[in-house]
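A protein chain is absent from this complex, but the other protein chains hold their places.
Moving on, here comes chain A:
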Amino acid sequence: MLLIYCPYCEEERSELEFRHGGDAHIARPTNMADITDEEFQEFFFLRDNPKGLIFERWRHIHGCGRFFNAARDTVSDKFVMSYKAGEPKPDLSGNAPATEKTVETYEATEGTAK
């Protein structure tokens, strides 16, 4: 069970108190009604699903109720940091966690499929 730091309560609390809220830093267009299909697709449907560092939204729903953002490594589930909603996306390129190859694929064990 994850231990998550709430930047509003300023302490680590159990995962049970939180709810995941999808990717962070996807701003809703202010001219929503006028955007193109491609822009809407980008805004609403397309997500990266990265292996490694991800910026995502969490809500401390059974605590202060606030939404905040966090940077998490999707391989190790380590939280790099969490920060308040509205704060800029931090630059973590310097300490991006190394992504190990953990999934055993057929190609990796048997070579290219014939």
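Quick notes
In the analysis below, a residue touches a chain if its C-beta (ideal position, glycine included) is under 8 Å from a C-beta of that chain, and two chains touch if they have at least 3 such contacts; residues count from 1.
As a convention for this text, contacts and distances are computed from a predicted model.
Only one of "Chemotaxis protein CheA", "Raffinose/stachyose/melibiose transport system permease protein", "ABC-type quaternary amine transporter" or "Sarcosine oxidase subunit alpha" fits the UniProt record of the hidden chain, and that name is "Sarcosine oxidase subunit alpha".
Note that of A:C9, A:I35 or A:I54, the residue touching the chain absent from this view is A:I35. The set of chain A residues touching the chain not shown comprises 1-3, 14-15, 19, 21, 28, 32-33, 35, 37, 40, 44, 57, 59, 61, 65-67, 76-77, 85-86, 100, 104, 109-110.
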